[in-house]
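Structure provided below as structure tokens; questions to follow.
A single protein chain has been removed from this complex, and every other one stays in its place.
Moving on, here comes chain A:
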């Protein structure tokens, strides 16, 4: 997929004219020193759904991974214009956009595997399947872990949440890169590079806040205590994850638990922060986020996220 760059031959002129007058090679993309090659992560990938996996299970599995990314992305993007300073504002927005990109690919894959998961829209609606999944499902249809949905707190809260979230997701995606579904594999290969940066970002800030001032350390420890009960859910294998993992298409979260623990223990040790003792947040009759059981916060978040799309179900964006 090639990206459009401003046409240097436009007679109207553009901000790039000054750059171009030194280049006799106008019209040739080799003249551009910066930012023209955008890659389609699915270029050349066989998008046929593998025959040896239950398409319905694959679809739900893609919703789980996609909803984690979508909901986490939205929480991060709520920081826009509110972060402690400009540079962190942009860093959080970049992270949110990375996750939104992953969500888009995963929700599209869910729809391709089983069109039955996509909410019905009015006849002739131009809304693509991944948008229908993002904007026209109720909270009870979302399969994300509850860690992703809790409302934002302070910056330390976001650092802790991102550390837990990206450590687990990176470990999952490293395994998912060898999925027998070529699309999931391609999504994972792309995601690993993004998630490695997210984890690095969160880990550095975790250390900085822990070893900063009394106030920063206090806030970090409080955030860790608040979020810790939500962490075990990320490493619990849901029956659907079990099915796709046995089919060689997905990854069972409990299989990466020890790898994630090594990373977190290292961050805690370097930061000289004790591992919290809190018990896992219980589900309701055994149901958790992966089953569509969520806190009230998700409904409120979705109401804001979905309101415009739902008001115009036949809108073209």
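Going forward, contacts are C-beta pairs under 8 Å (C-beta built on N, C-alpha and C of every residue); 3 or more make two chains touch, one makes a residue touch a chain; residues count from 1.
Keep in mind that, in the parts below, contacts and distances are computed from a predicted model.
J.: Suppose you had to identify the omitted chain by its UniProt name; would it be "1,2-phenylacetyl-CoA epoxidase subunit B", "Peptide/nickel transport system permease protein", "Aspartyl/glutamyl-tRNA(Asn/Gln) amidotransferase subunit C" or "Amino acid/amide ABC transporter membrane protein 1, HAAT family"?
T.: From the choices "1,2-phenylacetyl-CoA epoxidase subunit B", "Peptide/nickel transport system permease protein", "Aspartyl/glutamyl-tRNA(Asn/Gln) amidotransferase subunit C" or "Amino acid/amide ABC transporter membrane protein 1, HAAT family", the unshown chain carries the UniProt name "1,2-phenylacetyl-CoA epoxidase subunit B".
J.: Among A:90, A:269 or A:308, single out the residue that touches the unshown chain.
T.: Final answer for the missing-chain contact: A:90.
J.: Touching the hidden chain in the complete assembly: which of A:79, A:142 or A:201 does that?
T.: Answering carefully, the residue with contact to the hidden chain is A:201.
J.: Which residues does chain A use to touch the chain missing from this display?
T.: On the chain A side, contact with the omitted chain comes from 22-25, 28, 30-38, 85-87, 90-91, 94, 201, 204, 208.
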